[in-house]
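Missing here is one protein chain; the remaining ones are kept as they sit in the complex.
Entry: chain A
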Amino acid sequence: MKGSSSLHAKQSIWKKSLNARTALLYLFPSILLFSVFVFYPMFRTIYLSFFLTDQHGSAALFVGLENYAYLLESQAFRNSIKATVLFVLYTVPAGVILALFLALIANEKLKGIGFFRTIYSSSMGISVAASSVVWLFLFHPSVGMFNRLLTLVHLPEVQWLLDPDWALLSVSISTIWLNTGFSFLILLGGLQNIDGYLYESAKIDGAGYWYQLRRITIPMLSPTLFFIITISLINAFQSFGQIDILTKGGPSQATNLIVYSIYREAFVNYQFGTASAQAVFLFLCILIVTILQFKFGERKVHYQ
């Protein structure tokens, strides 16, 4: 009697967990992929940030929080943080406003508007490396288009990528251009989701374009704008490719953004410990900014 009842209990646990087991089976492929490519590297990074490493990147000596203490005291790292913050401030607002402007004009029902929509979103289809090479030519001090244009209108030439005062701005311009395509496409999609009857109703009430933009378009677009701002922020914090090709962090560390600094620390100086500590620091920064954004930005978002 006793045996059969415990058998019964065992069976029922096996049966009760049927749904959970099915769910796990479905989740297995993504759990596997995430573990290999996301979770393991992440925990490995955190682990390494507490160690000094040898040349092969394996942990050699446990140092606790010393890597972090070293970073916070380091002048170069503080410079990196400053450059990154400036870079985010240059690229995110300007990029979002530009994309919003392009999306608004491309949302008009005109003949041949499909052509402009394709053009405006085309930068999404170009790789960071390829476009950076193009920008490298545009910024070239003697044969670059920008300096040619400046000499045409008799203005002094600018050392776009070589002048420490200009380099970060130049990199920001190319980044804005690079990100516009994606932001434009998402914002255009958001605009087209807004019910056209709302505008017709506003038209009958006599609302002008700017009034409609302020009281209908922007509030209705706010979930999309919020998404784009979040994504752009994270992207800006993580920019690497254009830095590597355009300036290599120079001149005089003016464009040495955190991700580039991590790369240099790990693969040029072979200091995997401090590089990992920087990576963890960056992760925390992005996390905090995103949390703050959700906390304060989302209040102004109207979900349907």
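Just so it is clear, a contact is a pair of C-beta atoms (placed from the backbone, for glycine too) under 8 Å apart; a residue touches a chain by one contact, two chains touch by 3 or more; residues count from 1.
Basically, contacts and distances are computed from a predicted model.
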UniProt lists the protein of the undisplayed chain, choosing from "Nitrogenase iron-molybdenum cofactor biosynthesis protein NifN", "Glycerol-3-phosphate ABC transporter ATP-binding protein", "Polysulfide reductase NrfD" or "Cytochrome B oxidoreductase", as "Glycerol-3-phosphate ABC transporter ATP-binding protein"
Out of A:Thr118, A:Thr151 or A:Ser201, only one touches the absent chain, namely A:Ser201
The missing chain sits against chain A at residues 195, 197-198, 200-207, 211, 215-216, 219-220, 222, 302, 304
